[in-house]
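Removed: one protein chain of the complex. Kept in place: all other protein chains.
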Amino acid sequence: MYQYDQLDQSIVEQRSAEFRAQVERRLAGSISEAEFKPLRLMNGLYLQLHAYMLRVAIPYGVLSSKQMAKLADIADKYDRGYGHFTTRQNIQFNWPKLIETPDILDDLAGVQMHAIQTSGNCIRNITTDPFAGAAADEEVDPRPLCELLRQWSTLHPEFAYLPRKFKFAITGSAIDRAAIKVHDIGLRLRKGSDNRPLTDIWVGGGQGRTPKVAQLFKQGVALEDLLPYLEAIMRVYNRYGRRDNKYKARIKILLAETGLEKLQEQVEAEFQSLDRTPFVNVAAELQRITENSLTPDYASHNESGELTNNGSVPHPEFDAWKQQNVKPHKVRGYVIAMVSLKPAGGIPGDATSRQMRELAELAVRYSHDELRVTHRQNLVLPHVLERDLFALWQALVEIELAEDNIDLPSDIIACPGLDYCALATARSIPIAQAVSAKIRATEKKTDLGGISVNISGCINACAHHHVANIGVLGLNKGGVENYQLTLGGRNDQNASIGERLGPGVSGDEVPHVIERIIDFYVDVRDAGESLSDTYDRVGKEPFKEAAYV
Amino acid sequence: MPLKHSQSIIIANDLRTGRTVYLTEDSRWSDSVVDAELLDQQDYAESRLVTALSGEGANLVIDPYLVGIEPDLCASNIRERIRLSGPTIINNARVGIDQAA
Partner (left out) sequence: MSDVVRLLKADGTVGEIDAKAVAMFASLEGETDPATLSVSDIDADILLIEFTGAADGRGFSLAKAVLGKMAYQGKLYAVGCINPDQLSMALQTGFDGVLVPAERWADYGAEVWKAALSPIVKLSYASTRSQGLQSIWQLRHGTQS
């Protein structure tokens, strides 16, 4: 993974010092809340229902053991002993004090972390494939480009006051694990004919009130042209994007209102006339980023010889976990081990400080010091020797993180919802807890295949309910929580927006409705057919009939 | 703004900590709802809101407003009820593991 040099370190420390000064001005009363709010948001500090909330950036979801241990320390020292991993591969703390936030940022800077641009109408944390640099099917490692984009977008003066927030996602595999088609800009890195990386640029995806799948905007952009081209898109969006209505301010609306061809022309004109001087160092910088990144020393680790289960003793629980949570690695003898943060009845994405600290230790021992956060709110140990798996699994059992449910219906994405969030219209976490507690038993006895269940507590769709196979949207109907269901969404390379099934139901009803939908799918599916495929084949009505008894 | 409930309290966030706080009879801000001043006359409630807003001006609290409550100190609106009583989540998984630790 990428290592900061002194300059990266300085800018993060300076930004932290700048925020400390801004907090001091606020506490002294020299700036009002109205003036301070945009300043704190630029550092990821929200005011929620019960307290401030600090969103810490985990750039492209990559964490070192040391960083994970520091997050655990912060949870204990300044918060309530836990953290919440998010769909932007970030972590949120739910109870920090304003007066202590500058200290938290200093602690983060000490381990090359920050909260820069985790909120506000700017370019947000860039996300990628949680298996980047490890996946067996990867064509191009997206991490150096992610780091380049992180640097380019950090405190970029032109893009600090956009019409609305702006999200990038990048994948280097044909199988899209980064949901690039529901981002403002999605980048698909692939190898060109001469083996040099090329990028396909997808524009205008997004969720929220008006969900859209991105359109292919420009194919085969060479890396040396990529940053100028992205800068051109950003300028055109900033110039013409709507500022009169926040629900129409995303680039997806600009694309819909302008039309693909005309927007492409505008971007091309900007790209052609753009001053390239700021980008003369980009190729050298990409090279430097690659050189300043630690690559696991797979060979030496291979010889270390750990305690293993050689398979002579049958262990059905371990086998089930391995079957569900372990994915192929590009290096022979290695695997990718996924750690589910979705225990049956638990809070999706939450980890206690003790769990974080233990995971940091496990990453030291078994995963070359590295961890990843997934946009489905789980964690990954990306470089594990296959023969260490049994020992790793035993350790995960100890800290109650060995749930073998990756990609199963109980692996639910849920936003904080009305229990924490000032924007929410209904609760999400208690619904997720009830759903996972109920369907976990079914999952264990029937092979359901991958089914995604995502639960958002308002129309902003932080839990990506539109692109779930089964989406749940919590609304407030006359003071009472009411939940709408959508079916048939997908967030992969075949991204699609789910369709609303019918009238909303009460929170108590949600687990039953979902169970009936899954039972119906199991009854009618063809061999190898996913829930969304079945939905496409049989249509809404039969599912509706099964869901509403 | 007419009072929709027979009784109201004034709620805000503490600037320094962000915690939910309540306006007391002696015009302090308490983090305990039992200390909240119960307001049952609309004119008086509005004058107390003016006091509360001066707390915002003095950089003590953020966004004070009136919340209608029931006799048992519960808000009738779900959002305000959660604000008053905290997250409704019961985390069996976490409670279990941390007690074991």
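We just call them A and B in the order they show up, numbering each chain from 1.
One rule holds for everything that comes next: contacts are C-beta pairs under 8 Å (C-beta built on N, C-alpha and C of every residue); 3 or more make two chains touch, one makes a residue touch a chain.
All values reported here derive from a predicted model rather than from experimental measurement.
Q: Which of the chains on display does the removed chain touch in the whole complex?
A: So, taking every chain into account, the missing one touches A.
Q: Can you say which of A:P38, A:G259, A:G333 or A:G539 touches the chain missing from this structure?
A: Final answer for the missing-chain contact: A:P38.
Q: Consider the whole complex, including the chain that is not shown, and state which of A:N121, A:S353, A:Q433 or A:N469 touches that chain.
A: Per the contact definition at the top, the residue touching the missing chain is A:N121.
Q: Using the touch definition from the top, which of A:A284, A:A299 or A:A527 touches the missing chain?
A: Looking across A:A284, A:A299 or A:A527, the contact with the absent chain belongs to A:A284.
Q: List every residue of subunit A that touches the chain not included in the displayed model.
A: Here the touching residues of subunit A are 5, 7-8, 10-11, 14-15, 17-18, 21-22, 25, 30, 35, 38-39, 121, 151-152, 154-162, 235, 238-239, 243, 269, 273, 275, 277-282, 284-285, 288.
By definition in this document, only the chains that are shown with their structure count from here on.
Q: Distance between subunit A and subunit B based on Cα centroids, please, to the nearest Å.
A: Inter-chain centre distance comes to 34 Å.
Q: Would you mind writing out the residues of subunit B in touch with subunit A in their complex?
A: Residues of subunit B touching subunit A: 13, 15-20, 56, 58-59, 62-63, 76-79, 82-83, 86-94, 96-98, 101.
Q: In the complex, go through subunit A and note every residue touching subunit B.
A: Residues 26-29, 33, 47-52, 81-82, 95-99, 343, 345-347, 350, 352, 354-355, 399-400, 418-420, 426-427, 429-430, 433, 476, 479-481 of subunit A touch subunit B in their complex.
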